[in-house]
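Written out below as structure tokens is the structure these notes cover.
Every protein chain but one is kept in place in this view of the complex.
== chain A ==
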Amino acid sequence: MNDATNTRDPIIKFDKVVKRFGDHVVLDELDFEVQRGEKVTIIGPSGSGKSTVLRILMTLEEINDGVVYVGGEPLWHQRKGDSLAPASEQHLRQMRSQLGMVFQQFNLFPHMTVLRNLTEAPVQVLGVSKAEARKRGMELLEMVGLTDQANKYPHQLSGGQQQRVGIARALAMRPKVMLFDEPTSALDPELVGEVLNVIRSLADEHDLTMLLVTHEMHFARQVSDRICFFDQGRIKEQGKPEEIFTAPKEERTRAFLKAVLDPDD
């Protein structure tokens, strides 16, 4: 496979992916693609498998059937001749290096200062020198507006500040794809804006692929190239934000958007 075809391939591809928790089918033969540099937002009712898509990509959940491709390579499998075998830990680590994830509950390392949260993985995993990691860490803190908090511990920060550190921490590993799993759902309403602003500025970088699960519909409309409406483990409808938000074709999509956009009706 040469580079030219490689860049035209979708960077993420779900091919008939099935995920079950016990008897409950979370992803039902899901087909889903994301192009390089594309910003895609997944919306849908809870339990529709939105977060599961991100968690499968981050290798936090295994799949039961189908194949997931990242950058043209199977994620949970390894090519063995013409067939696919389950991925080794080594393969998973190689694939993971392309992805970064921002968690709903931030999941910062509480025993490390803010700056150390940003430098630990680059130093320990990528083998970057401490000085270089610190320099890059401070640049990222500047980007998220937290240089003055570098030596504090996560518990000394507000939720919004913690989530901005969470974003910077994921970026420190220089991923090609950023996964945002309901990044503002755990925040007090007045802190949501500062986090969305950081994500918005990232969306302007056209090299970075972004996959976002959120309930912030207005924000999704602003930053996304495409909106995917998930229902019962499948994509019920997808399209440009204007299409989905102003003229959804599916009755199910209309009902969902009405419920989240005008909850008082």
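The rule is short, and it goes like this: a contact is a pair of C-beta atoms (placed from the backbone, for glycine too) under 8 Å apart; a residue touches a chain by one contact, two chains touch by 3 or more; residues count from 1.
The working rule: contacts and distances are computed from a predicted model.
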Review point. The chain dropped from view, which UniProt name applies: "Quinol dehydrogenase ferredoxin subunit NapH", "Ectoine/hydroxyectoine ABC transporter permease subunit EhuC", "NADH-quinone oxidoreductase subunit C" or "cysteine desulfurase"?
Key: "Ectoine/hydroxyectoine ABC transporter permease subunit EhuC"
Study note, to complete from the structure: Touch with the missing chain holds, among A:G81, A:P110, A:P189 or A:P263, for A:P110
Review point. For the full complex, which residue in A:V40, A:M173 or A:C228 touches the chain that was left out?
Key: A:M173
Check your understanding: Among A:Q124, A:S185 or A:T246, which residue is in touch with the absent chain?
Key -> A:Q124
Check your understanding: So which bits of chain A touch the chain we can't see?
Key -> 58-60, 89, 93, 96-97, 99-101, 103, 105, 107-112, 120-121, 124-125, 152-153, 155-156, 169-170, 173
